[in-house]
Structure formats: structure tokens, C-alpha cells
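We show some of the complex, not the whole, and keep each chain where it was.
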Amino acid sequence: MASPKKKLQGLVAATITPMTENGEINFSVIGQYVDYLVKEQGVKNIFVNGTTGEGLSLSISERRRVAEEWVTQGRNKLDQVVIHVGALSLKESQELAQHAAEIGADGIAVIAPFFLKPWNKDVLINFLQEVAATAPALPFYYYHIPALTGVKIRAEELLDGIQDKIPTFQGLKFSDTDLLDFGQCVDQNHQRQFALLFGVDEQLLSGLVMGATGAVGSTYNYLGKKTNQMLEAFERKDFSLALNYQFCIQRFINFVVKLGFGVSQTKAIMTIVSGIPMGPPRLPLQRATREFTDHAEAKLKSLNFLSFAGLKDGHLEACG
Amino acid sequence: MASPKKKLQGLVAATITPMTENGEINFSVIGQYVDYLVKEQGVKNIFVNGTTGEGLSLSISERRRVAEEWVTQGRNKLDQVVIHVGALSLKESQELAQHAAEIGADGIAVIAPFFLKPWNKDVLINFLQEVAATAPALPFYYYHIPALTGVKIRAEELLDGIQDKIPTFQGLKFSDTDLLDFGQCVDQNHQRQFALLFGVDEQLLSGLVMGATGAVGSTYNYLGKKTNQMLEAFERKDFSLALNYQFCIQRFINFVVKLGFGVSQTKAIMTIVSGIPMGPPRLPLQRATREFTDHAEAKLKSLNFLSFAGLKDGHLEACG
Amino acid sequence: MASPKKKLQGLVAATITPMTENGEINFSVIGQYVDYLVKEQGVKNIFVNGTTGEGLSLSISERRRVAEEWVTQGRNKLDQVVIHVGALSLKESQELAQHAAEIGADGIAVIAPFFLKPWNKDVLINFLQEVAATAPALPFYYYHIPALTGVKIRAEELLDGIQDKIPTFQGLKFSDTDLLDFGQCVDQNHQRQFALLFGVDEQLLSGLVMGATGAVGSTYNYLGKKTNQMLEAFERKDFSLALNYQFCIQRFINFVVKLGFGVSQTKAIMTIVSGIPMGPPRLPLQRATREFTDHAEAKLKSLNFLSFAGLKDGHLEACG
């Protein structure tokens, strides 16, 4: 590695890819989006082209241009821009990794390939290694999300000795609720400076107590400020307050989960909260229904999340 | 309800059903087992005839006799004896519930039926209600373990208004890692005196931070003392120490999980740690292999869990 | 074995357990039910207390009485009465097996235990063996239904050498769509006189072509006559006609599957077609809705299945 980057920590927003009404990428609002994250949500790290960003629904050429735009707009404003370069094709993943290095991204992340699947830990590491080697100056993160990929290899086994294979390995996004696995990632690597980022927003507090050093997620786009308050309460050991914040956030997520919650719905919610038009998703996703949007907006209001997030701070009491 | 029981809290050991070498229930060691739990592990609540106790592998007549023996032996020694009375047949479950009341148990618990399955929340409540009604003086607990039953009904939805249907409802054993669901059970019922018992031993700390009022599990049979130390550290807000205890426990569980860990293996471990012969499991389970037992014993020693648990206190440092 | 039974073949109806409106077993209509199967549907073998019969929802004492009634009413009318004696508890399964022998049943069947699960083929065989040994004069059938039990042991592996362990083994009910597994059961055992009974009614023709010697299912209660016509066409090598019958049957099943189809709905359909009141199911099942019943009846009429089944023969043309 050229020079060690500072450790990725705190909240990392999994960015949405804004689109125009006709489904093309809306590059024009990304600058505004950066400012919104920094100023309104207090979030200064981003994870680009991941699940939330519909990264795998974009063409390789689009993924490159999206990555470039976030790096450009984030310069001197964001702390770290991590580009997800995972793809089903190793070659395409390598192309994206090399590109991320060229444009000056702060790190790359890779998901386990999930159509043809690695049969064991060693093959998965081989795959990741081949990607990492094409960007030898960039911190490398593994994106662990077994429920989506069907790759059941435990993260703690993968991390065992991984820096021998991938010297740039710097951590993982752990998007699963198996906190035995996550806890052992923390416990067995306490002497390394890994970023062990929890990826299940609605139960972040449980990840924090198990030693998470940060979090990556879609809700930090619009609930980053509230989540930061939870992080601060947790740091101060005010667990009761931290739990109050967690419950506030859960009430919202629990509500939308019952309505059907995915990337499409995240785009709609972010549009409401930030005022920046995120546009429709791309096929195979379908725009959130008007009914969803109306219900979500009403809930945001009743929890006082709208004024909180967009204009002036709300009262904790109002949440609930 | 005749008279309100005091709230079930703290650790609840899911008891093993001891067996003789020829596979019959070994009633003779249950008294010794009670003493061991109380004196060596500091555990004064038990959950009888659950998964760990091979409850569903026993005949109804055996389940009755096992329940009786624990109630008898636990008198004046244990705080609460909860009997799992769940069965695929409603009639058998009702028979067991009535019997639990007759012998003076402190509560009953019921798992969702899992062969023919309830299609929605209302049918599940109807089923539970029919069982609860046969023991109208006993606190009623729901045993939520969706990964084993395949019944995906969310616990927080089930709890919504449940006391209107089941006046004796007093809480649940939540054996799942979905802490959005569990958190909302806590959040939405904070004005009720429910016992919200977490059932995933290896990540209990994550349940505690989300508001668990206690825990039910198999490992409290032999790691109860260490887990109680974790609970105390958590109460004192010494999260760093609590996490140390959690990691110690995880190191052991993580180790045995990789070897293949289930009720058979729990019987073998408990025999090693307590010195009380738990005997083999009953078919369709098979006795743990000698190889497993040897490895588990070596690990217990290396973590200093044996002296800790059985004789004199170990050193926290030794764990690891 | 005392004396070899004749081989179980052709259609075997998985019997419904008729109930009264208040949920007790309605023994009074079983005689009429036997006559209906024989006279109207041409079905002379039955499989009692299986999934369709809600066997696992009944108490052991009820299962005994139901078995007795079918054996009694079937005497001199039915060819073979097979009693499903599978249970989660080995002891209860043994009690039922012994009872089946005492009452003069023609065979017993056992499902793999599915709460605590056998870890491999050998343990499963041990379990089955312990049951079979209590009824040494009765043909023994294995009930293979991996999607419901979660026991993924392949049937062809189980059958390899099974008669060395279970001398009474006579065949299996194969309720799965893996026709590689089923085909190899047939291929590898062609020198044995096993009854290899297919259990996925809606695609029986695919099982027949792969060598099935018969079929067990719930739809033969009300579509037995039509299915027998399919069997006859298949025997005559008139595959085109056989496929026509299969498609007719599929149109009905495909229709009800979309509405939600299970044991409750089977009870409602059988009541409509046979005129014999099957009553409601027992909890955790819930009575089929009026809406379902109306739609199903209309579909039966439009396919000419009602007149066909209940009164006089319909026209094949009318089906569709």
C-alpha cells in the first residue's frame, strides 16, 4: 500500500443512484446530495454502487461514471468514498477496481459472487484476492450479506489470516444478524485495525455493543443525524438514551417493512426527507406506489422525522 | 389468575432430560441437577421439556413425570419452574397444561405448531389461547423460534393486544436473531410487565442492550455462572467487561458449532462440566462422538471453563 | 413376517379425518366414506392418519380409535388399510405400530422425525427400525416428504440395503418432485417387490413414467375415478389420453393452489364432491373460507368433476 488511509469509521451512507424520470442517471443532483449528507445528516463517508445504489443494475460504464461523480463532488467535503466494485464477472470487477484507484477513491468493496458460487472459503478468498490485486494501493472491504448471496461462509473464518492473502484488507460490511459470527470477527481481530462495519441499520445498537466500529446502510441517507445521536449516546455510555433512539428508528423501519420495503421505497423516502429528487428505480425494480409514499410520509411526520431531518431539530418525545 | 406470580427474570436454564444408558429417563439425578444449577451456576429458574430437554421426543406420560420431578425437586430451591407444554396436538398440549397447573408449576410455555402450520397470526393466537385456557391460573409464555418451526409470524405482531385474548400471557422466549422484531416487542410493551426472554445464548448481550429482561437457554446449564457475571457487568454499565464475558462464551460456542452442535452435544458437555451423567439422547438423536467430547473438553480446559464451572472460580484472563 | 401380504398397488387415498362441528372426530361417517371410496371412486386402499388425516394433530388415543374404525369399516370392502404411525416421539410411534398390528391393519408407514432431526441416513434407519421392530408382522413403508420435514436424506440412499435392517420394509410414499431420486429408487430396486408409491398427485403421470407402482394422495378421495382412468390409459400405452386426464386434474389443482390449498381446503372440497360432511379441521388449521368453497365448487362444475364424481360420469370434453 502506498500510504495507509485513516480508518473508516462512524456512519457510512450507502448512496442511492439518483435517476431521471426516464430512467437515466441524474448526475446533476449528486453535488447537492453530498452537501445534504454532510450538512443535514452529519454523514461524511459513502459506499457507492452497492445494493442501495442499484450498482448491479447499472452497466459497467455507468458504474464508472457514477463512481467518478461521487469522488469529484465529494472532494474536500467527504472523508471517505468507498466504491463497491463487486460483479459476477471477475474481469469486470477488476476493471472497476482499477478504475476506482485511478479516480482516487478511498477504498473498494466486493460482494461474494452469487450466481455460480464459491464452494468454500479458499475459493472466495481467491476471487477477492484477484480483485484486490488490481488496486494495490486501495483499502479493500468485503461485503458480507449471506441472505442475499446465498454464500454461507462465515465471516470470522474468512477473516482468519486474510491479510496474508489480501494485504490491503481493511474490514468488512457485515449485513447479517448472526452476532456470534460478527462478535468473533471483532474478538479474533482486536489487534488489527479493521473497520468492522455493521450493515443491519434497524438493529445497529446490537452491533455496536458487540464491537462494531461503524455502520454502512441506506437509512443513514435520511436518518443519519438521528443515528449519530444514538452513536454519541452510546459513546457516552448513556445506553438508555441510545436505546430510545434505536427504538425511534425501529418504529419507522418496522412500519415500512410491513408495507414492503426495498430500494424503490428507499428512493421514495429519501426524496421526501431530503427534497432532492431521487427518481424511479431501474427495472427489475418498480417505482414505490403512491400509497406507500403517502403512508411513509405520514409516519415520518408523526415521528417528527421530517422536521428533524430536513429543517430544524425535532424533539425526541415526538418520536412515537 | 389466582394470584400474580412474580416476574420471571434473569437466567432460565433450558433443562436437559437425563437418561440412562438404555435410553430411559434417569429421574434419580434430577435432585442433584437442581442443586448443581443453584449452587454452582447460580441459576434458579428452569424451562423444562423444551428443545434441549427433548420434550417432543418424549411420550406424553414421560413429559408429565419429568415435569413432576422437576417441580418436586425444585421446591424451596428454585424460583420458578416453567413447563413447556407445546405439542403438535392441541389436545395433548391441553392435557399437559392442565397437568402443569395441578402439580404446581410456575408457568407454561408453548411453541407454535410446526407440521401443519397456522396460516396467520390470528390462528396462532387461537391455538395458544385454547392451551392457555386450560391452565387459567398459570403465567403463559410463547416460545418463538421461527427457524425451527417455519412459522414466520413476527413476535411483535403476535404480542399486539395478546392479553385481550390470553389474559395469562406473561412473555415470550425469543429464539431468533431478528432484533428489529425483538426490539419492537420491548418498545411496544414497555408499560406491561412482560418477561421478554432472549433465547440465543451466544449473542445474549445484543438482546440485553435491546431490552431483554432475561434469557432462556441450554448453555446456562454449564455457563450460567459466567453468564451471570456478564449480566452483572451489564447492570453496572461496565460494557467493556460484559463484552469480554460475551466473547469468552462465544469462543466456546463458536468452537463447538464448527464441530456440529446440538442437543446431543449439550448432553455430553453438561456431563463433563457438571459431573452429573446426562446419558445419551433419544432417537432421532445420536450420542455425541468421542471425538467431539474430547475436543470440547480440551477447549473447556483451555478457556478455564472447567475449574470455573465445577470447582473454584477461574480467571477471566485464562479465557482465550 | 408371518405371511407375505400382497403388494400394495394402484391408488391409495390419504384419508381425511371427518370431524363434527365442534371439532371432535366424527366416527359415524367413516363407514359411508369407505363405501364412497370403493363405489364412487374405485379406490380400495387407504393411508390413515397421515398429513391429510391431520394425524399429527390428533392425540395418541384418538389416532388409535381412528385407525380402529377404518380397519373395522374397511373389512371385506377395502384391499389394504395402511396406518401412518409416525410421531416425534419414538415411544409413541412404537405404541401406534403395535396397536396397528393388534387391530389387523395391513401395513404401517412412518415419516422421518422433523423437530429434532436425524443427522444422517444411519440414524434415520435406526429410528425407523425401532418402530418397525414393534410390528414384525406388518409391511413397513417409509413416508418421504423432505419439503415438510426438512430431512434431506435421499430416498435412494435410504433404500440401499434397507431390508437388512428392516426385514418388513415394503416400500415408500415418495412425496417429492425429485425424479432423479425417485427414478433411482425404482432402478436400483427392480428385483425387489417394493411398492414405490408416488405422492405428488398433480404430477402423477411423471411418476408413472419413472416407474411408480402406485400412488398415495389426498385428491384420490374425490378424483380417484378420473385418476384411475388415467392409470388405465397409461397401462394401455395411450399416453395422449393419459396426458389429457393429467391436464384435467392439473387444471383443478392449479386453480385451488392459487387460492391457497391445504388440508382445510381438501376437507371442504371432499364435502362438496362426496356429500359426506368432513367438518372443519382442527387447530392449528382453520376452516376453508366460504369464498374458497364457492370458487372451488364453481371450478369443479365447470370441469364437469361434480357430476363425474358424485352421480354419473361426465364427459372428458367438459373438462376444460
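We call the chains A, B and C, going by the order they appear; numbering starts again at 1 in every chain.
Here, a contact is a pair of C-beta atoms (placed from the backbone, for glycine too) under 8 Å apart; a residue touches a chain by one contact, two chains touch by 3 or more.
Everything numeric in this text was worked out from a predicted model, so none of it was measured.
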item: Copy count for the complete homomeric assembly [3 present here]; value: 4
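Going forward, only the chains that are shown with their structure count from here on.
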item: Touch-based graph of the chains, sorted into line, ring, star, complete or other; value: line
item: Degree value of the rotation bringing chain B onto chain C, based on Cα positions, nearest 5; value: 180
item: Approximate Å spacing (C-alpha centroids) for the pair chain B, chain C; value: 37
item: Distance from the mean Cα position of chain C to that of chain A, given in whole angstrom; value: 51
item: Residues of chain B engaged with two or more neighbouring chains; value: none
item: Complex contact set, residues of chain C against chain B; value: 51, 54, 56-60, 62, 88-92, 95, 112-119, 123-124, 126-127, 130, 148, 260, 262-263, 281-286
item: Of chain B, residues touching chain A in the complex; value: 156, 177-180, 183-184, 186-187, 202-203, 205-211, 237, 239, 243, 246-247, 250-251, 253-254, 257
